[in-house]
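Missing here is one protein chain; the remaining ones are kept as they sit in the complex.
Chain IDs A and B follow the sequence of writing; residue 1 opens each chain.
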Amino acid sequence: MRTARDVFVNSAIFGVVVGVVYWFASHHLGGTILLTLMGAGTAFAAGMTYAAEKNAQLLADRNDARPGDDAGTEVAIVTASSIWPPLAALAAFGLICGVMFAPIVAVAASALLLIVLWRLVLESDRR
Amino acid sequence: MNPFSTDHKRIGLWYMATSLVFFCVAGLLALLIRAQLARPDGTLLDAHVYDQVFTLHGTAMIFFVIAPFGLGLGNYLVPLQIGARDMAFPRLNAFSYWMFLLGGLTVFAGVLAAGGAAASGWTAYVPLSILPVGPGAGQDLWIAGLLMASVSSLATAINLLVTTIVYRAPGMTMWRMPILTWEMVATSLLILMAFPPLMAVLAMLWIDRHLGGHFFDAAAGGNPILYQHLFWFFGHPEVYVMILPFFGVITEVVATFSRKPVFGYVGLVLSSFAIAGLSMGVWAHHMFATGEVANAFFAGMSFLIAVPTGIKFFNWVGTMWRGSIALTTPMLFAIGFMLNFLLGGITGVMVASPPIDYHATDSYFVVAHFHSVLAGGSLFAVFAAVFFWFPKVFGVRTRESLGRWCFGLLFVGFNATFLPMYVMGAEGMPRRVATYPDIGHLALLNAIASTGALVMLAGVLVFIAAIVIALRERVPAGDNPWGGYTLEWATSSPPPEYNFDALPEIRSERPVFDADHPGKGTGTAR
Partner (left out) sequence: MNAFVPGTAQGGILLADWQVFIIVAAIVGAIVVALIVVPPIVWRRRDDALPPQFKKNTPLEIAYTVVPLLIVAALFWVTLKNDWPVEAQVSKPYAVVHVTAFRWSWRFDYPADGVSVSGTPQSPPELALALGEPTRIELVSADVNHAFWVPAFLFKRDAIPGFTNSFDLTPVRAGVYRGECGEFCGIDHAGMTFQVRVLPPAAYRAWIAQHKKAGG
């Protein structure tokens, strides 16, 4: 995961450096904030990746790993089919349109969204 | 067809098919534009209808055609190319698709609103997009649809990033990933940084429109230029979101049909991130004529971005150099891409110079420039991608003869449509005008452009025919009809639901080539 961390670190450095250069070139607060926030955001991602990397022993990152090496280990739980994603999309659609056009729809959509999120969590829990 | 499927291949296909349907709709809108502008003082469409037509054309092509096709292609290919079972979050993936579809339908629903659809351009500058001057509910539906598209894109970006970081197969280090996958990583990073400001500016626009906000209202102490800053802070990275996946497509196609490894792999990866980073710092080159931005800073950054883009071109040339080049349909589209994008890139360097941009911005010169990169570039790569991966996705081949006709018509049609526009702009024709007078060479140039559009239409019709015929003839393609290098070619066509029965050993960015040519492999780039 070192490479992924490097991607975020370099993006963060870039954001902060360009943000500082931009301030002195323009004295434009808006753009400076946008650029430095971009740097801060990617710095956060870099930090998270660094922390995660310490515990990760990804076979993917080993030059000499072979396809069968992790045979038998559980890699992920993969859902093949679920009604909740389209319902979540419908709820989000209702929420956005409701806030903008018909508040009662937004209320109903929020309720649906909460139900959907709850069911999604249940669906993930295979224990 | 299971609408509740969470399989990345299904979802990727839905994304690509839906975006191609939106392409046909947006393409018809373009034909309406060219019909109106075929002659001076055209009267086919009244100005209010015309304004909706070009607004929807631009909005659809950007948000519902090119960007989602790229993301859909990434959806389909990235798990395969890294040897994974599916994306990291399959249900989030499905959610992304449905949000994209609903977003597109919402924007177009504006046509049914009183007062019509959004009509202030895909950029929706204030004050034009604010009531009472601007459009009514149609503009709000546009805002809502784009918010949905933003959520969709952000979810896909997160999915792609996590999948690529965590779910690569044993031995698939990041420096052995296919270039297409790397481009999807860079694209995802850009989406993460660019779309939140879009969502913010859309919300602020809506607040100014309906909740008595004054973010952008100069008379009340607000600032209309702030809208442009926020919009373009999103808008410029968005155009790179629309090209980076397609740089990846071109790289894969050129390498495969040159029978060479990708030349300059490390340079291609680093240049993608250089482009992504720099693209966050050039936004106000869209605002040179406002007189309110630091022109020198943005000109300098914009010139810089030409360098990593040029590196990619030279790497593609290096890939072809002393190769064994087959001019298949995907390769023809890749070469067409390079020629068209070259012109777009060069004219991009021109408009990066404010003294040139003072004349060129908001004229047909810049319309020609961005169509060179988006239509001549991205769209050509869309066709390259379809013809290249069609055998893998459907298990059957397309007819090369139809593919060549499709390419020929599109290449001739595209250039006939857009080359005259460079001259139209230089002669002083503004963009977004419903009509123009019969002065200079405008009548002739517009007539040529409109004719070119009809040739492009013919090319698209041949494309549709090629797909339909391929699906009916069902000529089996086999696992690897092109001699491709990357893991998607190691499995059956189409792949089984679980993607791979077995993976080959991964010791370079060309695991299938290495397996097929033992001893001829060239190792990892880094």
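In the analysis below, a contact is a pair of C-beta atoms (placed from the backbone, for glycine too) under 8 Å apart; a residue touches a chain by one contact, two chains touch by 3 or more.
Because the structure is predicted, anything quoted here is derived from the model rather than measured.
Asks: Among the chains included here, which ones are touched by the excluded chain in the whole complex?
Replies: In the entire complex, chains touched by the missing one are B.
Asks: May I ask which residue of B:361, B:398 or B:499 touches the chain that does not appear here?
Replies: Result: among the candidates, B:361 touches the missing chain.
Asks: In the full complex, which of B:171, B:245 or B:261 touches the chain missing from this view?
Replies: B:261
Asks: Sort through B:16, B:92, B:202 or B:299 and give me the one touching the missing partner chain.
Replies: Touches the omitted chain: B:299.
Asks: In the full complex, which residues of subunit B touch the absent chain?
Replies: Residues of subunit B in contact with the hidden chain: 47-48, 51, 120-121, 125, 127-128, 133, 218-219, 223-225, 258-267, 289-292, 295-296, 299-300, 303-304, 306-307, 310-311, 313-318, 320-327, 331, 335, 338-339, 342-343, 346-347, 349-350, 353-356, 358-359, 361-363, 426-428, 430-436, 439, 517, 520, 522, 525.
Everything below uses one rule, namely that only the chains that are shown with their structure count from here on.
Asks: For subunit A and subunit B, let me know how many angstrom lie between their CA-based centres, rounded off.
Replies: The answer is 22 Å.
Asks: Spell out the residues on subunit A that touch subunit B in their complex, using ranges where they run on.
Replies: Where subunit A meets subunit B, its residues are 1, 3-4, 7, 10-11, 14-15, 18, 21-22, 25-26, 28, 30-31, 34-35, 38, 41-42, 49, 58-70, 75-76, 78-86, 88-90, 92-93, 96-97, 100-101, 120, 123.
Asks: Residue numbers of subunit B touching subunit A in their complex, please.
Replies: 2-7, 82-83, 85-86, 88, 90-95, 98-99, 102, 106, 137, 140, 143-144, 147-148, 151, 164-175, 185, 189, 192-193, 197, 206, 210, 226, 229-230, 233, 273, 276-277, 280-281, 283-284, 293-294, 296-297, 301, 497, 502-507, 524
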